[in-house]
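In this view, the complex is presented without one of its protein chains, the others remaining in place.
Letters A, B and C mark the chains as written, and numbering starts fresh at 1 in each.
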Amino acid sequence: MEEKKKYPKPSIFKPLRHLKYLFRKPVSHPLDTIFTEKNAEYLNKNNPFRKNKIKNSVPRTAPDNIRGFHVNDWEKCIGCGTCGEICPTAAIEMVPRHDLPRVAGELQQRPVIDYGRCCFCALCVDTCTTGSLSMTKEYVFADSNPDSFKLMPTETWQDQEVELGYQKTEVTDLLDLKRVEMEHIEPEERIKSYIEVVRGYSKEFAKQEAARCVECGVCTASCPVQMHIPQYIKAIWEDDIEGGLKQIYETNPLPGVCGRVCTHNCETSCAIAQRGEAIAIRWLKRYIIDSAPDEMYEKIFNEPVSEVIEAKVAIAGSGPASLSTAYYLRGLGYHVDVFEEKNRPGGVMSYGAPQYRIPDYAVEKDINFIKKIGVNIHTNTRVGTDITLEELEKKYDAVFLGTGFFAARKLNIPGSDHPDVMGAMDFLPITRDFARGAIKLDEINVKKSVVVVGGGDVAFDVARNCIRIQLEKYGKADVKLTSLETLDILPGSDDEYIEGKEEGIQFFLGNGPQEIVVKNGKIKGLRVWKCTRVFDEEGRFNPTFDSEQETLLEGEQVFFSVGQAPDYTFIPESLKDKVTIERGKVKANKDGQVEGLDWLFVGGDIFRGPDIITAVSDGHRAAVAIDDYLYTNAKKKEQSEYVKEIREAIRFNNPDLALKPTRKRTLN
Amino acid sequence: MTNSINNLELVKELVSKTTTILKEENIDVQQLAFEVNTCDIHHVLSVLKSAGWKQLSYLSAVDWPDENKFEVVYILFNWDKPVYVQIRTKIDRENPSIDSILPIFPGAKYYEREAHEFFGIAFPGNPDYEKQLILEGWDDIPPLRKDFDPSAYSDRKFPSREYPQDYSVTDEKNHSLEKRAERKARAERLRTGGKKQ
Amino acid sequence: MKEMKLFLGPQHPGMHGNASVHMFVDGDIIKRSYLLPGMLHRGFEKQMERKLWVNNISLIPRVCVPEPDINEMSFATAAEKILKLEVPERAHWIRMIILELARISAHLMAYGGLGGPTGNYTLMYHAHVDRNLILDIFEKITGARVYHQYIVIGGVRQDLPDGIEEDINVFIDDLERRLVEYRDLGIDNASIVKRIKDTIMLPEEVVWELGVTGIGMRSAVNKPYDVRKVVPYARYDQVEFEVPVSDYSDARARLDIKIKEIQQSIIIIRQCLAKMPEGPVRVKPDRGQSMRWTVPKGYAYAPIESSRGEFGYYMVSNGGTSPWRVGVRGASYPQGLLGIEKYLPGTRIDDAALWVDTMGICSPEIDR
Partner (left out) sequence: MLSTKFTPKNKMTKAEIDRKWWEVGDYFRRNSLWLLMYCTGCCAVELPPSMTSAYDMERLGMGPMATPRQADILLVSGYLSLKTLRRLIYTYEQMSEPKYVVALGSCPINGGIYHDSHAVINQLDQYIPVDVYVAGCMPNPESVLNGFVDLMEGIKQKTMNGWKRYHDHFEWYKENQKNSLGEVIVHDEFHQ
């Protein structure tokens, strides 16, 4: 450092050139682009020399994507709380708002933001499931009271309509709106056999799908049994199959079945479905069941429940409602006998839904566990013929009826008495037995061309079964499906429609059948009129037709899938007048206890309907109600701590009535 | 840099000649990581320094409570042969101590003081390592250890605001949210280990 | 003569940021000195471990306040190194524009900061007005003036808004013209030069002893030791720029390099705007919703050239939803702590503020 650096000789005049800025326009922002109106008013009044200088003052308008204070569109917001979950500063708290209506897919709560925490990162906006939350261009807020910084965002900011600033775009979105592709067997392949259509997730894909869940739990309220959906999805993501299995069995004893054929109201109300594809909740449940080894099941009830309560319950039928009742009663500590008329238990699971949707091994896996915990299932025993209801009443302390809607219903139109006209519930059990190999192909009466009437899932089951049988029998398929409802109000699920279409069903939607045309003792086809409306203004079923638009759907056979009917022949004369039956369903209280007959409980189709998962919930409620009815008078009721715990869990999880989600059609 | 591959080879050769390498990682084309025995640290660092890696970019520690170890990290850099070299070594978590590298890199002085302050690692050889640097009047375990919970500490020492207004509208008869929370808590209890994320 | 203790900061107009230089002086000459850091300690490294990968973007810009973007960039690159994630091409170029604008703004702030210790307030006013224009551009691009939270793992948060190229071009053209004025007012101003030349020298040996990087190092060793050149990140290997150097490191030389670097940054931004391709700007690091993003196990160190030197995040991931450990290598660590302790003694009291200013000492990144 001895020699000092020589710099070019600096000038003393050069800096003076800056004097030119004296004559330039000032760069300062004018006062009227800084202050709010209130503060401008103060400044105007305060200075005696510059009175009313600042006019129409508004703080500078911010650019388009500025992250200012929040607004929340309450019409759109569903109270899922994802904003609060992601908030890095824990500034967002969800507060209960019971003044909001309680509907499916929404929670009665809304976010409140603490601006003493908020860091204006807008992650809440980016992750909002509905897109209701956004940020404004407002950024000025000062106050002397520190308590005034906790604000509930509504559509307005400080009661003013304001311009929106930062809003989420496709790029900034932090949710994963696309479902992880589920592998399906290709249509050409699957119609050749009864192989299961949906392959199920692999571990990797299941974890990816599970990672999409935001754990908001809006789904649970619309699930009839209120399963712990977010928690078991999280268990999958954390690779904790055992925990997931335990969580599932808390509320659903038929998860293998429900993982395949549930009506999945949960997915309809899923928060992700607000803007994207719902989480594949049903398939994730199936993933847990498929990947849980048999040994793991022992950990659900890790010691056999010996009969702790000396009371016996008989159950008529072995469908979902009956098996659910049996499972929970067994868990509560009762002796349970199930009577089934067919030679396999399962009811609609074994004889209704087709094999390609729900294979026998899945049904067996569920039922085996129910058997394993000590439920006795007596097959080939029909209540009413093999054993009467009166006998059951005498031998048992309580009786549960879950006999279902197993009779076919037909439309009363000309020609419907023809032998080639079949009802769905007559046909489906045959196909199921055929798929099992119990019936030969020749014994099935399916003609070369077929017309199916109905738009529900069952109609699709019939149609797709027909395709499979026709292909095997004749080498080619010809199935027409007609329903009153057009596609937008079709009761069947989207999956069924898509898959049915892929498999070659010809659709004639929006038509009302008028006559089955019979010539020379053979069916020629079905004459239909265009349906102009299905429901009247009050929303009641009241179809009208336009006779001008008439079509003849050609076919040699007609299947009616226009609903099922109960069969109450097993109810003896002595009880007939005590049981009230309204519109085919037994009248009972909320839990299924028949009025006037305290020992008799009902559930499933004959009580509430219409799907498997509701039947399971009926079963759970009935089991708890039966426990209430029997427990106080039971002779022996000492329990170990472990059994007490199980009983407590079952009673705790007793489901409320589900909220019905309003369905959004994604197809067009 | 065109010869970055050669530089990587050079470092690998240099380190493998000097010491036994427990683990080697190629992080990218200009970054290498070696895990070595604690006793070899000084040797490796001085060899690297004399080979041109004379800038100590970073020195710190990582806590691995499951293994009951602290991992001390040294990152060296050579501006002429641009390769970042991470040298790591694991030391015991109980009474952690590692000799100071001040004789090799004088610039390590404050890094070591900080590592002592935040992890409690002793650096014998560094005259000032026990003096407090960033914290003042600290009265708990060193804060960057995994078993220190800042949230609990904050709750204990610094009260949070309780706002008077809560915006809630509640209905005595409506228990849907409470029930939901109870169910959630129950389901959470059923979890069995699994992989902790 | 009796030794006397003086504090420079934390509350002192010549001090940048909330830190304190303790000096023991004899007359005007500093005998002993050290920095008292920690006034801005927030426990960042601990906080990062406790936040999700996605949440961290709202935390990290706060590590260094005058130039927040380098934190985002360093964090994102470190995570991308562990993830082995390919960032979309356009995102690289946008990142470079942001980083260079941030560098200009930090340099302007430091250059204007010279006004404090030397009493040249005109310079400070001019520099801050220009810096304010950069903040306005940032606000248009990212939605916030200072904490942009814009560079994220996998790219940038959103694409550039329409018409921003025009705004940037107008600004950098204007700034380029004004650079001459900045020289006139500052380093070529006779009164200032007299004050700053040959003060607080940094000899080459000291550089290696301290481990100083950045402008301090380049002004002393006369070699283009710039992370952008030596270990190029983003697309710095595809733009042409010079690294200004000097072989005589006094306060004036360092400020001279600052002005030259602003010039180079302008050149880089021009090239970026010209070469930037169209296309996507962001890829998600993982499937699923953001709160369940994970980064595989691994270690990475991501060095970035900040306005003060090599700035880097050392990141350790355990495969979870949050980082296991993030260590911050503050660029001003060596000159701020060891430099003040070892090298300030022997200089005059009034030069301490110049050291803090020209070496670029950013107290929040020392304290974290």
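The definition used in the following text is that a contact is a pair of C-beta atoms (placed from the backbone, for glycine too) under 8 Å apart; a residue touches a chain by one contact, two chains touch by 3 or more.
All of these numbers come straight from a predicted model, not from anything done at the bench.
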Shown chains that the omitted chain touches within the full complex: A, B, C
Listed residues A:72, A:89, A:465 or A:564, member touching the removed chain: A:89
Touching residues (missing chain, whole complex) on subunit B: 131-132, 135-137, 139-140, 143, 148, 150-151, 153-154, 157-161
Residues of subunit A in contact with the chain not shown: 26-29, 31, 34-36, 39, 42-43, 46-47, 59-60, 69, 88-91, 114-120, 139-144, 146, 149
Those residues of subunit C which, in the complete complex, touch the missing chain: 5, 10-13, 17-18, 22, 34, 36, 38-43, 46-47, 50, 58-59, 62, 65-66, 109, 112, 124-126, 128-129, 131-132, 135, 145-147, 364, 367
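Heads up, the rule we're going with is that only the chains that are shown with their structure count from here on.
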Distance-maximising chain from subunit C - centres being C-alpha averages: A
Subunit B and subunit C: spacing of chain centres that average the CA atoms, whole Å: 23
Distance between chain centroids, defined by C-alpha means - subunit A, subunit B (Å): 45
Whole-Å separation of chain centres (CA-atom averages), subunit A against subunit C: 52
Two or more partner chains touched - positions in subunit C: 292
Where subunit A touches two or more other chains, by residue: 237
Of subunit B, residues touching subunit C in the complex: 1, 25, 27-28, 30-31, 33, 54-58, 60, 62-63, 73, 75, 77, 79, 82, 84, 86, 88, 105-107, 109-111, 118, 133-136, 143-144, 146, 148, 150-151, 196-197
Residue numbers on subunit C that touch subunit B, as the complex places them: 37-38, 41, 43, 45-47, 49-50, 81, 208-211, 213, 223, 225, 230-231, 292, 294, 298-301, 303, 310, 312, 314, 316, 320-321, 324-325, 327, 329, 333-334, 337-338, 342, 367
Parts of subunit A lying in touch with subunit B, wherever the complex brings them together: 95-99, 102, 107-110, 112, 114, 116, 146-147, 150, 152, 217, 220-221, 226, 228, 230-232, 235, 237-240, 242-243, 246-247, 250, 649, 652-653, 656
